[in-house]
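A protein chain is absent from this complex, but the other protein chains hold their places.
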Amino acid sequence: MSDPILVSTIPDFHILYPENVHQDERPGYTGFIVQSPFLLEFAKAIRDDWGYDFLTSVTAVDFFPETFEVVYHLFRSLGGGVLTFKVVLPRENPKIDSLYNIFPGSELQEREVYDMYGIVFVNHPDLRRILLWEGFAGWPLRKDWKEAYFEEESKPFSSRWPNGEAVRSESANPFHANLKYPPGFDPEKWIPDGEDALYMGLKQPENSDGMNTDYMIVNLGPQHPSTHGVFRMAALVDGETVVDLKPVVGYLHRNHEKIGERNTYLQNMPFTDRIDYINAMSNNFGYALAVEKLMGIKPPERAEYIRVIMAELSRIQSHFMVTGFLLNDLGAFFTPALYALKERELILDIFEEVSGSRMMCNYFRFGGLARDLPEGVLKKIHDLAFNRLPRKIDEMDELLTENEIVTARCKGIGILSAERAIALSAVGPILRASGVPYDIRRADPYSIYDRFDFDVIVRYHGDIYDRYLVRIEEMRESARILQQAIKQIPEGPIFEGKSQYQVKVPPGESYGRVEGPRGELGFYVVSNGQPNPVRYHIRAPSFINLTGLQEMCRNEKIADAVAILGSIDIVLGEVDR
Amino acid sequence: MVNEGLNKPGVDIPEEMQNQVAITTLDRIYNWSRSKSLWPMMFGLACCAIEMMITASSRFDFSRFGMEVMRPSPRQADVMLVSGTVTKKMIPQIVRLYNQMPEPRYVLAMGACASGGGPFKEGYNVVSGVDKFIPVDIYVPGCPPTPQALLHGLITLTKKIETEKLSEAEWYRKDFEEEIPVPILGPDLIDPRNFERIKQVSREQLEAKVLDESISTEDTL
Partner (left out) sequence: MGIRGIIKGLGITFKHLFETYSEDLKQGPDRYKTAEGIQDRLSADTKGIFTVQYPEEKIPVPEAFRYIPFLIYDELEGGERDIRCTSCGICAKVCPPQCIWITRSVNPETGRPIPKPEKFFIDIDICMNCGYCAEYCPFEAIRMDHDYEIAGFDRMNHHIYDMEKLLKPASYYAKTHPVQYAEEETARLEKEAKKAAAQAAKAA
């Protein structure tokens, strides 16, 4: 094993490269500022010489009216904390080198930054808009871009109180809808931008066998029973074999980040529920961690335990659901899913009793929780964790794992090797199924995860079957954590003082990350001391895991592409945000 | 027992025959058969779709109402459950799916988002309610509506179906045509029914802008 000190310390890059790298010295900020021409060289050096081989997040911040900052977060796949560095760009004509050739995992994220800010990534292989469509007017996350229903820079809006009179936003808009066009726009002269760029991007292989074959483009989605929502894949097929494939996303783009920048810190909490809507508790957790880090507070003991219990219950129900729906995708329509959903219901009952809603829990507050466990709930969780869930996980295992059809459809399909998984920034069960034992609960423990005894599950084939196995085993580990947490949970307050609706957040930045059921779920929050965040970015595991979809699907059958997608486990709310 | 949905009220059936005979009208039999076999389209948009799946699954099981046949293809479906946030990028597809559904068709707007925009209403990519484009028969509020709330909505919908009259059903008329023009993705969403208004307002905005600029340049001079 590597030396733990080596893994967790961040080298002094500003001393190593004094010309081009500086420390970020603004109060509350960490990391380094890299000169833009030096970016490629620096990225290469940190990957090859310093072991920062995993680019986890690429995003940008608009410091209106001065500059753009492109922010990179990296870590070592061996473990340890996050390295942050930034590149400052002018707001006029912003251009930056693409990191695609060094970290292919940046592909979709750089497209997203381009889509939202109009920052051009030079040498990016396929720089198109991703969440919006080609031809959309404006770069929505720039601070000087206003949406059609724009009311005020930040909430609370003054029209609500004390002289509030309910109006629908439509009535204030000249089109009576959520619309805004450039002045002088003539809809009759508009030629919609087709999707040629998308289809041209699908690469045909060089024909080696001398035979002339025609390729066909197949679109799956956005309305397709196997895509788990409004996801679309454009596949180039040769007979039944997928030659190339591109994910097309954005059909559920709900502008979380723009809305989040108008919201106060607390108001963002219920919105996080709706990012990964199968798994609200982990989202709450990640966001609460990020803001608590900024505020420099910690919740009381009991609250920490309840948080862990909720997060692990959430993981179990999410994995149950994925396993059931993976079987749906394989053709076992609904019986396994029904069994899985049954267990999920029992867990949702607990969420409902504790937080008030089955799915949109909105349970965490900065520095604690919304309310204590009601009477009798701990007993119910106890029953589930010690008795029912382990039994049912075993049953699921017995029902599916040795099933010959499952093994035939899953083994050896959709392979992602360990190197490629790291390069493509895959996280969560996908990364661990490819043989990289990276789990944030171990690698960079947050909350009180360092107190529990559990194993990080790893498998080595990197195919659908291993991803399925990792999930089954992870449920067992989660049940183990639950059992320990229930035994140890202390009495006490769940909140120091009284929960406030106006929280004071000092200026600075923070990146809070948790190991959600789909992998690293990160929240990047930048504050300037105002009640509203300057930047609220979600590092969404489902979205970034899709970067690897193309590679996994190549040379597989088109029917397997559906199963591979099922094994990646995307939640569209999180992909499109 | 007299079947209440089917039997015409006011007609007395001798007790010994109540299990075998029903006296009914054509309307009643038509509505009864339709409302007891509503096939929803398997079509999910966002968070609400998960609750819709749950409604179909073990605990709530809407096959008890003859709805178990969820069809992914619009051509075999009777009711479209718009379950989730309707975005501008998705609305062309939703309208197209609606156009492909055979008459009589019903639309249920599930959740705040589909009804009127929901918490994301202010977002730049969100359509404020699916009824801006397709006619909605019933609205189920909530975010998300719990499965029981959705079931209540579906039951209410069947009640609505039961009041319809065959003689007034517009979808059997010759001149009936309800193709909704598919919106276009432009600099923002373009509704083909609104060309004139868009043109006019945009022109006005341009004029206002030109005026604005001329004033401000005068100021600087």
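The chains carry the letters A and B, assigned in the order they are written, with residues numbered from 1 in each.
Please note the rule applied: contacts are C-beta pairs under 8 Å (C-beta built on N, C-alpha and C of every residue); 3 or more make two chains touch, one makes a residue touch a chain.
From a predicted model like this one, the values you see are computed outputs, not experimental measurements.
A.B. asks: For the chain left out of this view, which of A:219, A:484 or A:499 touches it?
C.D. replies: Per the contact definition at the top, the residue touching the missing chain is A:499.
A.B. asks: In the full complex, which of A:388, A:480 or A:554 touches the chain missing from this view?
C.D. replies: Missing-chain contact among the listed residues: A:388.
A.B. asks: In the complete assembly, which of A:56, A:178, A:226 or A:362 touches the absent chain?
C.D. replies: Candidates A:56, A:178, A:226 or A:362; residue touching the omitted chain: A:362.
A.B. asks: For the chain not shown, which residue from B:68, B:137 or B:164 touches it across the whole complex?
C.D. replies: Residue touching the chain left out of view: B:137.
A.B. asks: Can you list, in ascending order, the subunit A residues touching the missing chain?
C.D. replies: Residues 155-157, 159-166, 168, 263, 266-271, 274, 335, 339, 342, 345-346, 349, 352-357, 360, 362, 370-371, 374, 380, 383-384, 387-388, 395, 398-408, 499, 501 of subunit A touch the chain absent from view.
A.B. asks: When the complex is taken as a whole, what residues of subunit B touch the one chain not shown?
C.D. replies: 58-61, 64, 109, 112, 115-122, 129, 131, 136-143, 145-149, 151-153, 155-156, 160
FYI, only the chains that are shown with their structure count from here on.
A.B. asks: Show me the residue ranges of subunit A that touch subunit B in the complex, using the header's touch definition.
C.D. replies: 131-133, 135-138, 140, 147-149, 151, 168-170, 174-175, 177-188, 190, 192, 222-225, 229-230, 250-255, 258-259, 262, 270-271, 274, 277-278, 334, 337-338, 341-342, 345, 358-360, 572-573
A.B. asks: Along subunit B, where are the residues that touch subunit A in the complex?
C.D. replies: 42-47, 49-51, 53-54, 57-59, 72, 84-85, 87-90, 93, 97, 116-117, 119-128, 132, 143-144, 146, 184-191, 194-195, 197-199, 201-203, 205-206, 208-209
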